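Here it is: the structure, laid out below.
Only a single protein chain was left out; the remaining protein chains are all shown in position.
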Amino acid sequence: MSASKDVVIRTTGISKSIFIISLVIVAAASGVAGFFVPGLLKQSSSVITINGAGSSFVFPLLSAIDANYTASNPNVQINYQSVGSGAGITDFSTKIVDFGATDAPLSGGPTGQRANITRDTGTPLTIPESIGAVAVAYNVNGISTGLKLNATVAAMIFQGNITQWNDPIIANMNLGANLPSSTITVVHRSDSSGTTFIFSSWLNSSNSHFPWKLGVSKTPKWQYGTQATYLSLPQNVGVAGGVQQNPNTIGYVELNYVLSTAPPMTYATVLNGDQNGYVLPSLTTSTNAVNNSTASLPTGDGDWSKVTLLNAHGGSSYPIVSFTYILVFKELSVVPGMTQAKAQALVNYLWYVVHSGQDQATKLSFVALPVPVRTIDETTIRMITYNSVALHS
Amino acid sequence: MLPLASILFEVVGKGLPAISLSFLTRPTGNVTDPSSGIGNAIEGTLILIGVTCLIAVPIGLFAGIYLAEFGDNKFGRTIRFLNDVLAEFPSIVIGILAFSVVVIAIGHFSAIAGAVALSIIMLPIVTRTTEESIKLVPSSIRDASMALGIRRWRTSLSVVLVTAKDGVITGIMLSIARISGETAPLLLTVLGSGFFFSGLDQPIDALPLRIFTDYKNSNYPSALAQGWGAALVLIMLVLGLNLGVRLLTKGRSSFARARA
Partner (left out) sequence: MSLSEEARPQQAKTPIRKRLEALPALRFSIDDLFETSTTILAASIILIITVTSVLLIRGSIPVLEGFKTGLFTGTNWISVAGSESYGVLPYVLGTLVTSAIAVAVGVPLSLGIAIFLAEMAPWSVRNALSRVIELLAAVPSIIYGFWGLFVFRFWIRDYLEAPITSYAGAFPVFQGTPFGLDILTAGLILAIMIIPTVSSISKDVMMAVPSSQREAAYSIGATRWEVVRTGVLGYARSGIFGAIILGLGRAVGETMAVTMVIGNASGSAALPTSLFKQGATMASVIANEFSEAESGSLHLSALIGIGLTLFLFALVINVFAQVMVWRVLKVRGGSVE
């Protein structure tokens, strides 16, 4: 085989190493040049694309709002994708998207997310653009919608203090219900989730005799040292399917999911914040909860980590309700790739979201923002600047 | 074959009703709107496959040739070993890798980051199958070619590789089938998009991403139908590519093999 080398007639030529070096230089040069040549490799400049990422819960609503916005503003494309609340915060803070969306607000305190982002990049603004509620769904033969629960009993079920459906504690709250003696299977999210954050926050309001031990977070300490039987599935649709397809299960699902799914799910009626009545989750009862809570909202550039709509006052206020937020930087020039035109487009879009965009809410089973919240958002949007010049008067 | 029948039954049964010309060509736009289509997802998947092949196929072919022809030494064994290790990386880790290198470098999600991630997934498969296919070519063919005075490099490329064509093509098509269905790395690198292609440095949509998003929103019936339709389109797309490539490259090699 190697004899063939000598057959070749050698002529003077360039050396191996020079050839390799020049190859590398040419490759690098063409790579760099390609990056700057517009057209195939870079976006053409007549269309403005704004990228956002975050909460899966609010995705259907934003998707509908975005489509409507682009229909009336064809040179602005809003691209919002659902990657999850946590990823939304991370992508926003590392500036690889133009805005983020999350069900859980930025954590506060001197070492919290808000402090870190302010220190490293700039002031983040928190703009609630919709409201979500969490329903407790279950699948027990013979029990239809309306099983009564409160935060304490729910906490006991979800962390395994109560393990059977006919436990006296559940039975005493639901006299007359024909509860079987089967083991309760708890269905929860396997992926990190804003919905879980809201639900675990509500479970945390459990009575101090039976405190919620698994933590308030997007990923609580499920299955750690508890007696409960768990089933862990990804996404809202996974939990919903897990409940519907397996007997004697209980889980938590976003309200807009429960209201628009077929076949319909059975869900619980929950003790309200004032502890004087049981409330079924619905768009109305969620709106009631928000209307009774808007008194103490901070300014857009403030700390929203303590804001809670849970256990709101009012006889028909559903207790497991929460805002979902858009995050955007106050001074937009910190975002790479931002231009005056793009910043203006972003601000106009945000204004649209909290006003005309809310028309999309009800038909998609989302709660529309009440007027007091819209007013606060308007003030916040007016704070947004590009190179220190306000973009919305 | 029962699982296959079951899968196909579900996908075709639920996906076929959703397919129409407007479904295939319109952009996604509003996910909850029945008029939403998957045109941009199809375009995105095709572009990603194209760019990924441009990167991974030449590298894989040449690496496989190296391992088969020159690789009987320590360096070659190391590469072979590392290639097998690379084949076992979960797609999510490769996605993280592409994220840390390309997305951070460009500053935002981009199609090229996705293509880089997919080519890292594709590379070990192409390399390994190329190497094995070349090693199976009987040495009599190589010897005959050299005896005729054809140079080493020409032999490798025009004679040996062509004889090994079937195996190499199988490897490439298997890896295309694999990468066109990968979701996890794309989530971290291309973000997804409701619009048509706008530049390699911009987010782009792809069929598996679209399917995943539709799954998450499958309480809306139009999204559910779209997801199944997209799944059917993806399977047909890959199959079509497969058949097309095989038809185009049918030829001499089968004769050479039977003779030896």
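Couple of notes before you dig in:
Lettered A and B in written order, each chain numbered from 1.
FYI, a contact is a pair of C-beta atoms (placed from the backbone, for glycine too) under 8 Å apart; a residue touches a chain by one contact, two chains touch by 3 or more.
Source: prediction; values computed, not measured.
In the entire assembly, the chain absent from the figure touches the shown chains A, B. Checked against the hidden chain, the listed residues A:Gly241, A:Pro298 or A:Pro370 yield one contact partner: A:Gly241. Here the missing chain is touched by one residue of B:Leu16, B:Leu54, B:Ala105 or B:Leu239, and it is B:Leu239.
When the omitted chain is restored, the residue from A:Thr49, A:Ser63 or A:Ser85 that touches it is A:Ser85. Residues 1, 4-6, 8-13, 15-16, 19-20, 83-87, 89-90, 93-94, 113, 190-193, 215, 217-224, 229-234, 238, 241-242, 246 of subunit A touch the missing chain (whole complex, contact as defined above).
Residue-level contact of subunit B with the missing chain is found at 1, 3-4, 6-8, 10-11, 58-59, 62-63, 65-72, 75-93, 96-97, 100-101, 120, 123-125, 127-129, 131-139, 142, 151-153, 156, 164, 166-167, 170-171, 173-174, 177-178, 180-184, 187-188, 207-208, 211-212, 215, 231, 234-235, 238-239, 242-243, 257-258, 260.
In this section, only the chains that are shown with their structure count from here on.
With centres taken as mean Cα positions, subunit B sits 32 Å from subunit A.
By the touch criterion stated above, subunit B contacts subunit A in their complex at residues 29-33, 103-104, 107-109, 142, 146, 149, 151-152, 187, 191-195, 198-203, 213, 215-221.
Interface residues of subunit A facing subunit B in the complex, by the touch rule stated above, are 1, 4-5, 7-8, 35, 40-44, 47, 49, 51, 53, 56, 59-60, 63-64, 66-68, 70, 77, 79-83, 95-97, 235-237, 240, 256-257, 260-262, 336-337, 364.
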